[in-house]
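Dropping the structure in here first, questions after.
Shown here: the complex without one of its protein chains, the others still in place.
By letter and in written order, the chains are A and B; residue numbering begins at 1 in each of them.
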Amino acid sequence: MTALRAQSLGKKYKRRWALTGCTLDVPAGHVTGLVGPNGAGKSTLLNLAAGMLRPTTGTIEVCGGVPGSGPAQLAKVGFVAQNTPVYAGLTVDEHLRLGAHLNPSWDDALARRRVAGLGLDTAQQAGKLSGGQRAQLALTLGIAKRPELLLLDEPVAALDPLARRDFLADLMETVAEHGLSVVLSSHLVSDLERVCDHLIVLVESQVRITGEVEGLLATHHRLSGSRRDLDTLPADQHVVSASHTDRQTTVLVRTEAPILDPGWTVGRLTLEDLVLAYMSNPTAARPALEVLR
Amino acid sequence: MIEFHLDGGSGLSPYQQLVRQVRHALRLGLLHEGDQLPKVKDVVAALAINPNTVLKAYRELEHDGLVAARPGVGTFVTATLGGGGSLAALGPLRQDLRRWLGKARRAGLDEESIEALFLSTFRSAAREDIA
Partner (left out) sequence: MTWLTWRQFRIPALAVYAALAAVGVVLAITGPDLVGRTEFTGDAESLYTGTMLAMYLLPAVLGVFWGVPMVTRELETGTHNLVWNQTVTRGRWLAVKLGTGALAAALAAGLLSLAVGWWASPIDTMASAQPENALWTRISPALFGARGIAPIGYAVFALVLGVAVGILLRRTVAAMAVTLVVFAAVQLLVPVLVRPYVLPATEEAVTITGENITRITGNQAGVIESIDVAEPSGAWVLTNETVDPSGAAVSPLPDAVQGCMPAPGEGLPDRQTVVGCLTQLSDLGYQQRLEYHRADDFWPLQWIETAFFLALSALLARFCFRRLRHLS
């Protein structure tokens, strides 16, 4: 079951390509992290998936349908945009009524329970809520319509660490309870490490690497040893990044096979190391590498 | 009911840490046969981690024959590690260890050297076991 499938997806704004050659296959039932530097195209990809934007080239299919193509499709996808917009003049209660009026699949009991559990005052105007509370309200609106896929665009970027932890914990609890798929973008890798089991790295409008987190971590290694020419490496070891001193070479490789050369000291990478390596090495780009597990 | 925690600097992936913590608890007698492991939902709410991580850990423990999942109810401990016998063996082992520590200190090793010596010997022995 695929939550999101993109084929050579591209989006151009006036002169600039915000996203190019994006080919992805995001499985359902997982929490997928979309990570990359600012301006890499994360928001564009999420907006395309939600149906807020139309592709310039290529195709995108979300939960088996074309994004934005009518009420049935809109009901399947929940979207919380950047800066978690809410109607400042409407109260929390009125936001829930908005959800109930505009969504046939609205689960009012769930929404009310969440709001009560979060300690939100239903008579409070949304404009007067704190950043964390607004994010939680926006998330409630996204979740209570019972979508198949939830898209979150940097939902915790503006939150303090405690609010951020609470938001993510609450999101994970919801995923555990309802089994929904989530695609969540962030430029903070540490958040994603705990929460995501699937990853997409987007740099300069292109997908650098994508796959299951455990698989990615198992197949990427940091090799350090005496200075050598990288052409001597076996063909099945793909170099992601490399640095040399006069005596030493350190190289980050992606390979399915075990490292047999005894001259290398093999180190394990954290997710952050892996992402940073792909983010800082545009030449390592090969679009849409799938690590099959 | 045990409580999980995650150590960011341990070098182990979250699911490995969870497995370890269950095994530890079993060894130390904090978990007995028939005890329920925390629900996935609660672990996830407390630690803000992916539910699949918890499920993977519980599945591995089940594969090792330590726990069993009862659909709709929860995951329960079915075996212990070591058992009562090993608890009894802990006492003499502890005494042996104290004696060795005394010897190491008398030989002039400071705390860090003792720790380094112990860990390197422990790790190379473990590697030999695997190889």
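The rule is simple: contacts are C-beta pairs under 8 Å (C-beta built on N, C-alpha and C of every residue); 3 or more make two chains touch, one makes a residue touch a chain.
Note that the coordinates shown come from a computational prediction; the quantities given were computed from them, not determined experimentally.
One chain is not depicted; across the entire complex it touches A. Only one of the listed residues, A:Ala6, A:Leu19, A:Ala50 or A:Cys63, touches the absent chain: A:Ala50.
Checked against the full complex, the candidates A:Pro37, A:Gly64, A:Pro104 or A:Gly117 give a single residue touching the omitted chain, namely A:Pro104. Only one residue from A:Ala75, A:Ala218, A:Val239 or A:Leu276 touches the chain missing from this view: A:Ala75. Contacts to the hidden chain, counted on chain A, fall at residues 47, 50-54, 70-71, 74-75, 77-79, 81, 83, 85-88, 90, 94, 97-99, 101-105, 138, 141-142, 145.
The rule is simple: only the chains that are shown with their structure count from here on.
Mean C-alpha positions place chain A and chain B at a centre distance of 32 Å. Chain A meets chain B in the complex at residues 30-31, 165, 168-170, 172-173, 175-177, 194-197, 214, 217, 268. Partner chain A is touched in their complex by these residues of chain B: 6, 11, 13-14, 40-41, 44-54.
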